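Input: a single structure, listed below in structure tokens.
The other protein chains are all here in position, but one chain of the complex has been omitted.
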Amino acid sequence: MQELISRAKELLADGTVARVLGWRAGDLPYNPEPAYFTTAEELENFVYNGFCGANLSKYMIEASKLEGKTMVCLKPCDTYSFNQLIKEHRVDREKAYIVGVGCKGKLDIEKAKKLGIKGIESVSGAEMTNAADTLTFQTIYGEKSCSYAEAMLERCHVCKGKEHMVYDELIGESKDTKDAERFAEVEKIEAMSPAEKFAFFQKELSKCIRCNACRNVCPACSCRKCVFDSTKFDSAQKANVDSFEEKMFHVIRAFHVAGRCTDCGECSRVCPQGIPLHLFNRKYIKDINELYGEYQAGADTESRGPLTNFTFDDCEPSIVTQR
Amino acid sequence: MSSAKNQAEKIKEISGVNPLKCMKCGKCSASCPAFNEMDIKPHQFVSYVQNGDIEALANSKSLWKCLSCFACVERCPRDVQPGKLIDAARQLVVRQKGQTGLAPEEIPELLDPELPQQLLVSAFRRYRR
Amino acid sequence: MSLNNEEFRPKIVAFCCNWCSYAGADLAGSSRLAYPADVKIIRVPCSCRVNPMFILRAFEKGADGVILCGCHPGDCHYSTGNYYARRRMTLLFSMLDYIGVENGRTRVEWVSAAEGVKFSQTMNEFVEKIHSLGKNVRLGDLRCRN
Amino acid sequence: MYKIAKENLPALFQLIAGERELYVPVNNNGQVNFAAWTEGAVVDLDTLKSVKSPKDAFFPQSENLYTCYKDGKKITIQPEELQNQNFVVFGMKACDVKGVEVLDKVFLSEPVDSFYAARRAHGTIVALACHEPEESCFCKVFGIDCAEPVADVAAWMVEGELYWKALTEKGEALTKAAASLLTETDEAKVEAEKAAIRAIVEKLPYSDLSLEGWNGDALTEKFNSPVWEDLYKPCQACGTCTFVCPTCQCYDIKDYDTGHGVQRYRCWDSCMYSDFTMMAHGNNRTSQLQRFRQRFMHKLVYFPANNDGMYSCVGCGRCVEKCPSSLNIVKVIKAFEKQGGDQ
Partner (left out) sequence: MQRIGVFVCHCGSNIAATVDVKKVVEMVQMEPGVVHAEDYQYMCSEAGQAKIAAAIHEKNLTGIVVCSCSPRMHENTFRTAAQRAGLNPYMVEIANIREHCSWIHKDMEEATKKAVILARAAIAKVNLNTPLQPGESRVTKRALVIGGGIAGIQTALDIADAGYEVDIVEKTPSIGGRMSQLDKTFPTLDCSACILTPKMVEAAAHEKIKIYTYSEVEKVSGFVGDFTVDIRKKARSVDANKCTGCGVCQEKCPSKKAPSEFNRGLNTRSAIYTPFAQAIPNVPVIDRDACLKFKTGKCGVCEKVCQAGAIDYTQQDEIVTEKYGAIVVATGFDTIKLDNYDEYAYNQSKDVITSLELERIMNAAGPTKGHLERLSDGKHPHEMVFIQCVGSRCSDNRGKSYCSKICCMYTAKHAMLIRDKYPDVNVTVFYIDVRTPGKNFDEFYRRAVEEYGVNYIKGQVGKVILKPNGKLLVQGSDLLDNKQILKEADMVVLATAIEPEPSVRQIATMLTASIDTNNFLTEAHPKLRPVESPTAGVFLSGVCQGPKDIPETVAQAGAAAVKAIGLLAKDKLMTNPCTAKADELMCNGCSTCANVCPYGAISYEEKEVNDHGIRETRRIAVVNNALCQGCGACTVACPSGSMDLQGFSNRQIIAEVDAICR
């Protein structure tokens, strides 16, 4: 972290960048927020630890409009999103000075809380420099601990890898955190009967409160005006009337980001109701891989997405009933 | 009949070759160094598999005359690769005889860096027949 | 709507591309090849004009089945439209299947302008399929019922 | 004061649900929210906070206002019926109860919102003291005592027993209805629990938060402060904070075409959304900064200015926990505090 701060100070000082986009220490041990820093003094509050899960690439859409370059800290998985945004002309590569930051898996405080850890006063083991496998919590109700992996975000268990897809320089090391199969959950659902599938999603989606957090953090959902907010499409709805709307919203959203979703996992991270929204996007990634060949959105900035492409001998839609 | 069909399917599966792609140009037979020794010629392998006449193929001299030099595989313009078909037919015969021909644990000893592995494997199958 | 409330009369929306399938449906008509009146056709310029939202919208508003017909791959009036439609619909149908909607409720069929018989057959089959599945209850908005 | 053993609560719920609707915190796939009690529902009284506040028992996320039916050229309009059945909300926390009080200020003052008023008239609240408050809680700042909730019935969970004390007529009536399962007891254990809870509250990191300066006086100064510029930036304009909040009261009214008519309904809206209060001429607030500022100015400045100093925040801490960008009202208050200190 100190290395990051000093590098940020250097880049600010020599005029390479006009601002730094990173994380600012929060008022609780686990809630740092995305923030811009323009001076060395401000950088004193810069923080980078296991709780800095937010994908900053989407912030670069706005930052690309600002005068001068922005130093942005991107984790390996964030760089896929950034590439995809370059491909869609939503960010300006020239306006970004990308510092690829190391990542050892990001934490989900909700998971720790689910383990009964509450009244948290301080946390140790979440620092980037510390390779600790255990998180220790000082709480009002005494000292508690859990393993780092136990409190890790779902996406880190199926990590795409330690490599940054785009960067100007790299700071810090990354760790392999993958310990689960990316498509295992999807396969489990695929194996269910239609009634079970329906019940599963009904149960999950009935929790949805249409807060739009999933959409608004999603780097692929970068539309200036979402179709769900647009009166032009006759699809603007905010109601939470019955389960259909939620299904419609999430299915359409998954379709809109199909072939563009990098599987960054932000949707699931932010859902206040803990809905595993990645199951929608990952289903599409799996389908695309199986039907049209392996494709990782954001691995490059030029290739055609699977939905803006075709081959003459693509499978027919009836494959859905045949599989 | 149905077993012949199954065997033909098996050969296709082992070789990964689709005999229907053959346009009967004969480049395989034109390339084959063992052509004169063969009763069934390389370009005929394809139609034998296509027609399901595996019995004749399995009993042919050609099966054991093929040198596995893979000239036909290399030159076939349609990716039909008769050499792979004959190799698959051999495997089928070997399997039917209840042998694997070569136990995996025996291989390391036999390995000679100068020797192409393909030759080693196919020659070994032949001698263990 | 129906006089006999007991009988299930499905609502079926068929999107047909202007150049092949709509003409195929016309040919079915001029050849007097019957199919159930439950099928209502919407004309679109090309199968690639059909947005998945239209299909979900139909279900939302009470459709029991949606079928998309376009030119055969390779014959698209716009060269490539149906290739895009094919991928889009494959993925949409896969998602509907994934969330537990019976996968027989959606279908894509390539019908040329000369295939009046195929059009009629396809519609007959599809209506029969929807009959076997019964009323769509998994993907409709409650407010549109009754 | 009465008590009932924890293991007898299902029987209590069944009894209450037998005669009126009962809302309890239910665990659905790991998330706890208030929902109608049904046989087999996983009631969860241990989780401190439901994800959504229980405000939708009185102010549902979506509710129908009236329905138009169209038959040929004939149109009939049928208003939605008002709540006319009694119901109980069991397990609200002191902050949530205070939240309802905030809503009352909005919906029960003239012109009275009849939908809301009907629900309030028919609803009985059983509030549960917070056994183990958490670090995100700051109800104390707003003068709320989570150890002693003020509702129709106040309840405490102590050592496997639920203590029950009716505070209003409605509470008395519910107590009478549930009498067969309640036994009389003294308050000793409850007093000890209260003391314990209050001791913990003192230790909470946000308990010393100061609201100094957050009165209606400094309105323009606050409005024009440069602090907002820095604060709003991480905000991604989702509505999470609004939708989990027990006091947010804004709604939108929309029409839904049912094919055979129109349903007019209202649903929660969020001031964080870009189309919030969108009118024919466009939008009052064109930037996220303005929308962000609106939310906190409303809660901390405008509302108290119009409601005898009552803030429209109750310190439940849900936004602290749920904001995708880790923003929250506490950070806003602190940012101004810091700025004040700097000057």
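Order of writing sets the chain letters: A, B, C and D. Residues in each chain are counted from 1.
Following the convention adopted for this analysis, contacts are C-beta pairs under 8 Å (C-beta built on N, C-alpha and C of every residue); 3 or more make two chains touch, one makes a residue touch a chain.
Since the model is a prediction, treat every value here as computed from it, not as a measurement.
J.: Out of all the chains shown, which come into contact with the hidden one?
T.: When the full complex is considered, the omitted chain touches A, B, C, D.
J.: Considering the complete complex, identify which of A:Leu28, A:Ile117 or A:Cys226 is in touch with the unshown chain.
T.: A:Cys226
J.: In terms of residues, what is the contact footprint of the unshown chain on chain B?
T.: Residue positions of chain B that touch the missing chain: 21, 23-32, 35-36, 41, 43-44, 71-72, 75-79.
J.: To test your reading of the contact rule: which positions on chain D touch the chain that is missing from view?
T.: Here the touching residues of chain D are 72-73, 257-260, 282-283, 286-287.
J.: Extract the touching residues of chain C with respect to the undisplayed chain.
T.: Here the touching residues of chain C are 1, 3, 11, 13, 18, 22-23, 25-26, 28-30, 32-35, 37, 40-46, 48-54, 57-58, 61-63, 74, 77-81, 84, 88, 120, 144.
Following the convention adopted for this analysis, only the chains that are shown with their structure count from here on.
J.: Point out which chain occupies the most central position, where each centre is the mean of Cα atoms.
T.: Taking the mean of C-alpha atoms per chain, the most central one is A.
J.: For the interfaces C-D and A-C, which has the higher count of C-beta pairs in contact?
T.: So, comparing the two chain pairs, more contacts are at A-C.
J.: For chain A and chain C, let me know how many angstrom lie between their CA-based centres, rounded off.
T.: Using C-alpha averages as centres, the distance is 37 Å.
J.: If you average the Cα atoms of chain A and of chain D to get two centres, how far apart are those centres in Å?
T.: Whole-Å distance between the two chain centres: 30.
J.: Could you state the distance in Å from the CA-based centre of chain A to that of chain B?
T.: Averaging C-alpha atoms per chain gives centres 52 Å apart.
J.: Would you please write down the residue numbers of chain D that are in contact with two or more other chains?
T.: In chain D, residues 256 touch at least two other chains, as defined above.
J.: What residues in chain A touch two or more of the other chains?
T.: Residues 241 of chain A each touch two or more of the other chains.
J.: Any two chains that touch count here, so list every such pair.
T.: A-C, A-D, C-D
J.: Please give the residue numbers of chain C that touch chain A in the complex, ascending.
T.: Residue list for chain C touching chain A: 52-53, 56-57, 60, 73-74, 80, 83-84, 86-104, 106-108, 138-143.
J.: Show me the residue ranges of chain A that touch chain C in the complex, using the header's touch definition.
T.: Contact set of chain A toward chain C: 189-190, 192, 194-202, 227, 233, 235, 241-242, 244-245, 247-248, 251-252, 254-255, 258, 280, 283-284, 287-288, 291-292, 306-312, 314-321.
J.: Across the complex, what residues on chain A touch chain D?
T.: Result: residues 26-28, 31-36, 54, 58-59, 114, 118-121, 139-141, 203-204, 206-207, 209-213, 215-217, 225, 229, 236-241, 266, 269-270, 272-274 of chain A touch chain D.
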